[in-house]
Every structure is written in C-alpha cells, then in structure tokens.
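Below is one structure; the comments refer to it alone.
The complex appears here minus one protein chain, its other protein chains still in place.
This part shows chain A:
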Amino acid sequence: MNKPNMFKREINYVLLLLPALLIYCTFFIIPTLKTALYSFTNWSDVHPVVVKFVGLDNYIALFKESIYLTGIRNTLIYAVLAMLGQNILAIPLAVFLNKKLKTKNLLRAAFFLPAVFSVLVIGYLWNFMYSPSDFGLINQLVVALGFERINFLGDPHFALYSVIIASVWQWVGYTMVIYLANLQSISTDYYEAAKIDRASGMQMFRYITLPLLLPAITFNTVMGMINGMKVFDIVYALTGGGPGYSTETIVSLMLKKGLSEGFYSYGAAFGIVFVILVGIITFIHISLIKMWERR
C-alpha cells in the first residue's frame, strides 16, 4: 500500500479515537498534570490566586505526619482484604449458581441486588445492623445467643474490618456475575472428559475451572484492588473515618486536608502520591497474575 492510501486509512482510526482522547485528556491527563504542578506550590484557600513555588515541602510534610501513614496503611488493608473477600466468596458462589438449579435466576438476582444500591444507602443500612444499641440487628442476635455485644464500628481495632465486611457483602454479587459470564464460556467437553477419567469435583474445579477462569480473576482482582485503593464512600457512610482517625483512608484524608481545611497543594501532593502508589501496586498485581498465567 502506498503512503497516501495508508494515511487515508489511518486517519479514519485517528479521527475515531480523537473524541475519546480529548475526553481522556480533559478529565484525566490535564487535571493530573495540574495537580502535580500545584503539589509544588503553597496553593490554599488563603492563597487562591497568588501561589508560590515551595519545592518538595508538601511531600516532606506528608511523610512526617503519622495520620497519613495510617491512611495509607488502612487503604492497603482495605484494598487487599476486600478484593480477596469478594473473589474468594464469588468464585464458589458463581460455580454453585452455574449449576442447573430451578431457583438459579432468583438466587443470582438476590446476590446481585446489593450492587444496585448506592453505597451510601448500604452504609446507612449496615449502620443500623451494626448498631451497639438495643435496636442493632446483629447485636440483638449476638445477645440472644448469650454473647457480649460487639462494638463493630466503635472499636478502633474492629471498625475497619466491619467496613470491609459490609463492602464485601455489597460487591460479592457483582463479582459473581463476571465469574458466571466466564464460566458459561468454558466448554462442557473438558468436564465430560474429566468425568471419564474419574476426576473428583474438587479436581475438576482445581484443574479445569480455576485455570480457565483466569481472565475473570485478572479483571476482578485488578479492578477490586484499584477500587479498594480509591475507597471513600463506604468508610464515610459507616464510620466517617473514626473512631478518631482509625478508619481514615487516603481519599478521606485527601478530602479532609485538601478541601475541608483548605490546604489545596497539600491535598494535591497526597493525590500524586496516591496515583504513584496505585500505579506501583497495580503493576505488581498484574505481574503476579501474569506469572501465574505462565505457570
């Protein structure tokens, strides 16, 4: 193909990509670059117009405060546990609901339903379920069984894990649907052959289902991890970051410092650290998945 013809063919694709590229640049690239720029200034609500370059001051201050390290630690714990919880529960659930059951559509809808609601609604619901008062549903059961009340959201040692449980409950159905789609694409020939070889159910799951579910596992774990790193809404609805600062996350602190207290440049620096952190973790995560794929 000669050059002018190639150009004509390529220009079609370029033009089709252009709107998406513009949207991407307008809403991600440019704001990210501007955020990076502001992170080296003293921009705040007191200095909204005249800003000064302050070098790495914001980044240095960030790592000096223990509260930000708490936020990073909480975010990592949340992201890893919520991602693992969702996937560990969703895979067997999807396998079970992929069987020929009369109620399978009803059960699929029931498990998926929590994902339809706003996170704030789910937070409000779990707030009442976790309540330490006499009106708290779970504690009513706990007391009826003869145990002591559990301070789900008021104990700094439990609060984050209580939030993770609520989040896993909400998203396990969504994760299950993706596994179901993947399961339906696996040919039944493999299972029939395995049955002839007298493979047990567990062996079929381990040597056929799990390896062939890898595309869905990759998608669910990577997305689960990224969404986990961005967590804000469920924490906000359930604990507001408390008690004290025990459930603060990167995004909640970014909002507190960057917006509520007016330290915009400081919030920007935290945002950049966050982007880098998400990038590194996603890279490690994908590399591990690829290693598993190669095995």
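Everything below uses one rule, namely that a contact is a pair of C-beta atoms (placed from the backbone, for glycine too) under 8 Å apart; a residue touches a chain by one contact, two chains touch by 3 or more; residues count from 1.
Here is the rule we use: contacts and distances are computed from a predicted model.
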UniProt protein name of the chain not shown, from "Rieske [2Fe-2S] domain-containing protein", "tRNA 5-methylaminomethyl-2-thiouridine synthase TusD", "Extracellular solute-binding protein" or "M67 family metallopeptidase": "Extracellular solute-binding protein"
Among A:Phe40, A:Phe152 or A:Phe270, the residue in touch with the chain that has been omitted: A:Phe152
Contact partner of the left-out chain, one of A:Thr103, A:Ser133 or A:Gln184: A:Ser133
Positions on chain A where the hidden chain makes contact: 8, 11-12, 15-16, 18-19, 22-23, 26, 42, 44-48, 127-128, 130-136, 149, 151-156, 159, 236, 239-246, 255, 259-263
